[in-house]
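Take a look at the following structure, please.
For this view, one protein chain was removed and the others were kept in their places.
Letters are used for the chains, namely A and B, taken in the order the chains are written, and counting of residues starts over at 1 for each.
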Amino acid sequence: MLLYILDLVGVAVFAISGVLAARDRELDVLGVIVVAAMTAIGGGTLRDLLLDRHPIFWLTDTTYLVVIIVAALATIVYVRYRPAPLFSLRVADAFGLALFALLGASYAEAAQAPALIVILMGTMTGVTGGVLRDIVTARVPLIMQREIYASAAIAGVAAYLLMQALGLPQPVAFVGGVIVVVALRLGALRWNLHLPTFR
Amino acid sequence: MLLYILDLVGVAVFAISGVLAARDRELDVLGVIVVAAMTAIGGGTLRDLLLDRHPIFWLTDTTYLVVIIVAALATIVYVRYRPAPLFSLRVADAFGLALFALLGASYAEAAQAPALIVILMGTMTGVTGGVLRDIVTARVPLIMQREIYASAAIAGVAAYLLMQALGLPQPVAFVGGVIVVVALRLGALRWNLHLPTFR
Partner (left out) sequence: MLLYILDLVGVAVFAISGVLAARDRELDVLGVIVVAAMTAIGGGTLRDLLLDRHPIFWLTDTTYLVVIIVAALATIVYVRYRPAPLFSLRVADAFGLALFALLGASYAEAAQAPALIVILMGTMTGVTGGVLRDIVTARVPLIMQREIYASAAIAGVAAYLLMQALGLPQPVAFVGGVIVVVALRLGALRWNLHLPTFR
C-alpha cells in the first residue's frame, strides 16, 4: 500500500518533469503527454522487466496513467499562466530520482538480490526515466551534469540499506533514503557541489 | 493469421524506413540491414517484453528476418537506380506507425488491459521502432516533429476501440484504425497541420 502510493507520487513528479522538459519543443498536447508517460513509467518498467515482475506495474491498473495525464495537464495549464519556478525541472527530477531509486531498491531487496545489486538496481531504476526523457527531448542528459546525480541515488540507497542494518524499520529507512537523495541532489545544484571529476 | 501477415507488412515498411534513414550515413550494406532490423523489430519486441509474450515474435520464426533482409536489399537497389520518392521515409514510417500501433493495441486488448492502457501500449509499440531508428542514425526523432505524430497513433487506437464498441467486427475496426493513423499523419505532413503546440 505504501509502496503503491509512493509509486504514484514518483510517477506524478516524473510526469511533471517530462512536461517541463518538453517545453519549447513544439510538441502538441498529446505529444507532451506521451513524453510525460515515457518519463514517468520508464524506470519502473525497466525494474519490473529486470526482476521479471508481471504484469508490469501500469499494465492492469489505469490509476498510473490517469495520474500521469492529470499531472501533465495541470503542469501544462500552470506553465501557461505563470512562469515555472526556477529549477522546477531539476526539482521534479530530483524527487523522481529519489523515489524510483528507493522503490527499485525495495523491489530488488524483496527479490533477495545482494546489497551491491540492490544499489545498482535502485540507481538504474532511478535514472532511467530521466535518461529517456532527455534523449527523446534532445537534451543533454541530467546524468551527464557535473553536479552530483547518479552518486546521489547510490548514496541514498546505501543509506537506506545502512539504516535497516542498524535496525530502523523499513519505511523509516525508505524515507531517510529519499531525503538523502533529494538533499544531495538539490544541495549540489544550490551550491554547485560535485565530487572530483574524472579527466 | 491476419495478425501474422500484418506483423510482416509492418516489419517490411519499417525496414524500408530504416534503410531510407540510413542513407548518407556512410554505413555499409550489413550495417544498413542492422539498422533496418532494429527499426522493424523494435516496437514489437517492446510489446512482447511488456506483455510477457515469449518467445519474442521473431525469435523462432525466420520469416520476419527474411522479410527484413529482402525489403532492405530491394530498397537499397531501388534507391541506387532511382531517386526515392519525395517524403518516402515519412510515408513508410506512417504505415509502420499505424500497423504497429494497432497490433500493439490488439495484443494489449487480448491481455485484458483496460482501454486507456490499450491506447498507451498501442502508441508505445507504434513509436518505438521509429525512435530507435532516429536515435541510431542520429536524426531528430520524427516523434519530435511539429506535425501530428504520436497524436495520430492515439487517435487511431481510440477510433479502433470506438468502432468495436459500436459493434463493428475487430478486423474492420483494425483497418479503420490503420486508415485513421495514416490519414492523420500524411494529411498533417501534406497540409502542415498540427495541434496547438505547448510553449
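One rule holds for everything that comes next: a contact is a pair of C-beta atoms (placed from the backbone, for glycine too) under 8 Å apart; a residue touches a chain by one contact, two chains touch by 3 or more.
Since we're looking at a predicted model, the values are computed, not measured.
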{"item": "Listed residues A:2, A:77, A:116 or A:179, member touching the removed chain", "value": "A:116"}
{"item": "Hidden partner chain, touching residue among B:14, B:58 or B:149", "value": "B:58"}
{"item": "Residue in contact with the excluded chain [from A:70, A:110 or A:144]", "value": "A:144"}
{"item": "Missing-partner contacts on chain B, residue numbers", "value": "19, 22-32, 34, 37-38, 45, 49, 54-56, 58-60, 62, 65-66, 76, 135-138"}
{"item": "For chain A, the residues touching the chain missing from this view", "value": "49-52, 108, 111-114, 116-117, 120-121, 123-124, 127, 131, 135, 140-141, 143-144, 146, 148-151, 154, 194-199"}
